[in-house]
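A single protein chain has been omitted; all remaining protein chains appear in their positions.
After this line comes subunit A, so read on.
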Amino acid sequence: MKLITAIVKPYRLDEVKTALQELGVHGLTVTEASGYGRQRGHTEVYRGAEYRVDLVPKVRIEVVVEDAVADDVIDAIVGAAHTGKIGDGKVWAVPVETVVRVRTGERGPDAL
């Protein structure tokens, strides 16, 4: 199993969700996040004083999937989140040893 984490622009969240549903991914976790990559932040102006705001709003999407579909899921997320402009985000995958469904106690791929 793989944990796939994606940091994307908030307004692409609906497209990513739709793409994952079409792939048959049953659940996901979304967290509001902030950060920056190469685009750095933005500038705000208050009474003429400029403030450099380094951290820009992002969403963090996490899904755990079986190894066999991990690449498809990554491709789907990248495709849905892509705008071609700076700040589109990152997607990465890490191995997962165990998953337990709290309600039933099922373990492994059955718990997904």
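What we mean here is this: a residue touches a chain if its C-beta (ideal position, glycine included) is under 8 Å from a C-beta of that chain, and two chains touch if they have at least 3 such contacts; residues count from 1.
In this text, contacts and distances are computed from a predicted model.
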item	value
Name per UniProt, for the chain absent here [options: "Anaerobic selenocysteine-containing dehydrogenase", "Molybdopterin synthase sulfur carrier subunit", "Glucose-1-phosphate adenylyltransferase, GlgD subunit" or "Ammonium transporter"]	"Ammonium transporter"
Among A:49, A:68, A:86 or A:102, residue touching the chain not depicted	A:49
Absent chain, residues of subunit A that touch it	44-53
